[in-house]
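Just one protein chain is left out here, and the rest sit where they should.
We call the chains A and B, going by the order they appear; numbering starts again at 1 in every chain.
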Amino acid sequence: MLAFTLRRAIQAIGVMIAVGVIAFSMFRFAGDPVNQIVSLDTPAAEREAVRKSLGLDDPVPVQFARYFGNAVQFKFGVSYQFRQPVSNLLMERMPATLELAACATVLAMVFGILMGVYSALRRDTILTKFFQAVSLIGISLPTFLIGILLIYLFSVTLGWLPSFGRGDVVRIGWWTTGLLTLSGLKALIMPSITLGLFQMTLIMRLVRAEMLEVLRTDYIRFARARGLTTRAIHFGHALKNTLVPVITVAGLQFGSVIAFAIITETVFQWPGMGLLFVQAVQNVDIPIMAAYLLMVSLIFVTINLVVDILYTIVDPRLRSTISRPA
Amino acid sequence: MSDAVVPHRLEPNAQASRSGTGWLKRALDSDIFYSFRRSRMTMVAAAVTILFFLLAIFASQLSVQNPFDPAQLQLMNSRISPLWTAEGQSPFLLGTDEQGRDVFSAILYGLRISLVVGVLGVVLAGTLGITLGLIAGYFGGTIDGLILRIADVQLTFPAILIALLVNGVAKSVFGNRLDAMSTLAVLVVAIGLSFWVQYARTVRGSVMVEKNKDYVAAAQLIGLPAPKIIFRHVLPNTMGPILVIATINLALAIITEATLSFLGAGMPDTMPSLGTLIRIGNNYLFAGEWWIVAFPGIALAGLILSINLLGDWLRDALNPKLR
């Protein structure tokens, strides 16, 4: 067990180093950061000086060694655009993204499980058909299209919900939260739905499938034979058995929810890490891009590692990781 | 979504593994056709999917202009609303955009790009994934470990991030200069590199189950070479789940392409795909020029929806336990 854990941990570190190499080498060569930080009429000599002072003239291995050495200490350098340490910027933006991702996940789990259970137990009702239709829409409409639709409907046409940002936030220590103000809560609704819809679909399908399977097993039949109430069978046994894989999948997905927040955050101008990343891509802000990539990878690898270890305890069948596109 | 469910759920059933070559025949046998004919929804989805493919194939015959040819665009004809509205003008059935591009023609050509990128991307991902999966599963050991590690690294990046990265790298490698056709190729590569892992894992799992079976041992005993065993006997048994993954991945690939184009990292405005059309059209939504975004949006959603319906049906049909 210890050996397995250790081996997985070493592999995880290997993965992070590989990601580091990829992140660094890709971003080092995409676009010229100098043009973004000087104005159009800056003389060439000055541009050259800027290039030098950024260290963009050094040999690539030197640049990489410098970068990785700092990254290990959570120092990602200074953002070209904002002239602030990237780690500060990320810390500032992280609460927004984590809050959004958490809300989306909770939303997806609550509704996904409810809908999944219902559609497994009442397989031919109109409501089940409706849920299945919703789940199909959830995977068939690209995130950006859902966002545009929601904004057009609820912000522009009806004027019920804000179309951008987090609303008023409350600062608790270094954390900022929108959960404690009305405007903050209202601002969370549409982005959470947009981001969580896909997850909800996934969980609903998973719950339905697991429930159907569990209901067919012998011990449920046995429970029925013993005369337990249907309710006790469904919720005491079947659902309980279903929840392990569901929570595992939701956990595994949390990393990619954070990554996919890029699109949602862009559509809703949500001031999180994803928006920071998109702005960084547009402005060729290398330090932010590289740091973001490493952060997301770290979250992802950590979750994978934890889940991997838990697998061996819980259910080895679940050893497939899930990926999704936009 | 169903990706999570598919790999461990769709182990080839015992019947199929007994004789590998008959898979296709069985796939078309009455059982599946029966379920197909029973589901009206699936039949509609199939019809719509076929329609979309036909529209894309015959785009140049059906459209009133080639939206990719600037000489055919008249700025005079810009921003005309659909034919049935008060300001509608023939021959622009669904209206025109800012450049005088006929929306209907642009959708047909855009569909063509979406489908080409989607299909080629899936083929690339499938080829890559199946090959690596077969190798990993059959040989095991170090190669297996290495491929799994690569898969791990790759899974660290969600598809959209990989695609953005591949795009960026290609742009820098080609010195910022990417014409429309190379962009297309880059998108295919990006999608191919984003989706191979599922195939690899599925195939690897099946192969590991299969290779310990007696018939493989027997084949090895009579001296058949490894590639032949793999391709003739092991591979066909994994085709069912792969077909399901491929169908669902086609929808995902189309969404990925559209998202990239929407974020501005895909097809250029001069050769728009559906995602590009939606990005352009979104700018005119508030201006009341809804048709520029609405019709490409409907086309995209309809295409993905019908492919997903087909994928769902295929999965259920190949996995009778769920019915």
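FYI, a contact is a pair of C-beta atoms (placed from the backbone, for glycine too) under 8 Å apart; a residue touches a chain by one contact, two chains touch by 3 or more.
Throughout what follows, contacts and distances are computed from a predicted model.
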Legend entry - Protein name (UniProt record) of the chain left out of view, among "Glycolate oxidase", "Thiolase domain-containing protein", "ABC transporter substrate-binding protein" or "SusC/RagA family TonB-linked outer membrane protein": "ABC transporter substrate-binding protein"
Legend entry - Listed residues A:F24, A:F76, A:F254 or A:F268, member touching the removed chain: A:F268
Inset, instruction - Can you work out which residue in B:I57, B:V116, B:V189 or B:L285 touches the chain that's missing from view? - result: B:L285
Legend entry - Selected from B:S39, B:Q99 or B:T131 as touching the chain missing from the view: B:Q99
Legend entry - subunit B, residues in touch with the chain not shown (by the definition above): 69-71, 73-76, 78-79, 98-100, 171, 176-177, 179, 264, 268-270, 282-289
Inset, instruction - Would you write out the residues of subunit A that touch the absent chain, in ascending order? - result: 31-32, 34-44, 47-48, 50, 53-54, 77-78, 80-85, 89, 92-93, 148, 151, 155-156, 159, 162-165, 168, 170, 179-183, 185, 266-269, 271, 276, 279, 282-284
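FYI, only the chains that are shown with their structure count from here on.
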Inset, instruction - Could you put a whole-Å number on the gap between the CA centroids of subunit A and subunit B? - result: 23
Legend entry - Contact set on subunit B toward subunit A in their complex: 1-5, 7-9, 149, 152-153, 155-161, 164-165, 168-169, 171-173, 194-195, 197-198, 201, 251-253, 255-256, 258-260, 262-263, 275, 278, 282, 285-286, 293, 297, 300-301, 304-305, 308-309, 312, 321-322
Legend entry - subunit A - residues contacting subunit B, complex: 11, 14-15, 18-19, 22, 26-27, 29-31, 136-137, 139-145, 148, 152, 156, 198, 201-202, 205-206, 209, 212-213, 216, 249, 256, 259-260, 262-263, 266, 278, 281, 293, 296-297, 300-301, 304, 317-326
